[in-house]
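Yeah, one chain of the complex is gone here, protein chain that is, but the others are all in their spots.
Chain nomenclature is as follows: A and B, assigned in order of appearance, with residue numbering initiated at 1 for each chain independently.
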Amino acid sequence: MEYGEAVSEHKTKHHSMILQQEITLKPKPRGFHLVTAEILGQLPKLPQTGLVNIFTKHTSCGLSINENYDPDVRTDMETIFNRLVPEGRPEYVHTLEGDDDMPAHAKSTLSGVSLTIPITNGRLNLGTWQGIYFCEYRNYGDARKLVVTIVGE
Amino acid sequence: MEYGEAVSEHKTKHHSMILQQEITLKPKPRGFHLVTAEILGQLPKLPQTGLVNIFTKHTSCGLSINENYDPDVRTDMETIFNRLVPEGRPEYVHTLEGDDDMPAHAKSTLSGVSLTIPITNGRLNLGTWQGIYFCEYRNYGDARKLVVTIVGE
Partner (left out) sequence: MEYGEAVSEHKTKHHSMILQQEITLKPKPRGFHLVTAEILGQLPKLPQTGLVNIFTKHTSCGLSINENYDPDVRTDMETIFNRLVPEGRPEYVHTLEGDDDMPAHAKSTLSGVSLTIPITNGRLNLGTWQGIYFCEYRNYGDARKLVVTIVGE
């Protein structure tokens, strides 16, 4: 594909536009959860081509892309993240909100709080085995707000 | 919100545009720093709706979104990251630039070097407790360059 041609096409026919929407995920227990369907079910019709950014407005959970088939992967992710950032270490100073709180903040930085995913032919262009993980790092997470921003045409 | 309607509106009234700007953060000591105000103070007026991408041009620091209230969280983040990637391990081979250098590169990959944040009603759409962290992983960081790219309308 030659970029000059794409430019011409865009100038005469298409301009990118932005669509934004705030959605909510139902409360979930601590762990890694496959939420592709829960998110897609709340989105408007996607544009043909573009990007979607999904951003969670919290500091003790995260978003990731990972394996969508075997739930054991999510179990092991929880095990691995707990080993990476153990609870109850005597050196922690931010401890008032519970043993799970400070590790939740650190895990949130490790996984990140947002995803940017390509849109192709009106669909999320995920690989065959990819799904969206919502990572609840608190023992008892509340409903969690996401801002979804779509840039597309 | 129905996507077809949004399309019509965009075709007649709005097109997304891009604004880009390079900014500099003042030198900071090693650690996690809340820099929301320092970054916002250097940005132009934001568009009504869109995304901002903040990208640091260095390989031994990082950017993250995390808790904006209790400075103890930043202290514990430093403790946790030092435990995740300890200094002075005999197996490291990239050692010429100091004991803090190779761990700084690894931490940079763990946190990431860029953020993409939604803009809503002309403001960053961060959660109540969210702020932007600049993570200085070197003992003595210099001024750090950021590229800010805004896609909005």
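Keep this in mind: contacts are C-beta pairs under 8 Å (C-beta built on N, C-alpha and C of every residue); 3 or more make two chains touch, one makes a residue touch a chain.
The model shown is predicted, which means the values in this text are computed figures rather than measured ones.
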Option touching the unshown chain, where A:24, A:79 or A:139 are the choices: A:79
Residue, one of A:22, A:38 or A:153, that touches the chain absent here: A:153
Contacts of chain B with the absent chain, listed as residue ranges: 15-21, 44-47, 53, 55-59, 84-85, 91-94, 102-103, 105-106, 108-110, 112-114, 116, 145, 147, 149, 151
Sites on chain A contacted by the missing partner chain, in the whole complex: 1-4, 6-7, 10-11, 14-16, 49-51, 64-67, 70, 72-73, 75-77, 79-81, 84, 110-112, 115-118, 120, 125-130, 133, 151-153
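Note that in this section only the chains that are shown with their structure count from here on.
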Cα-centroid distance, chain A relative to chain B, in whole angstrom: 17
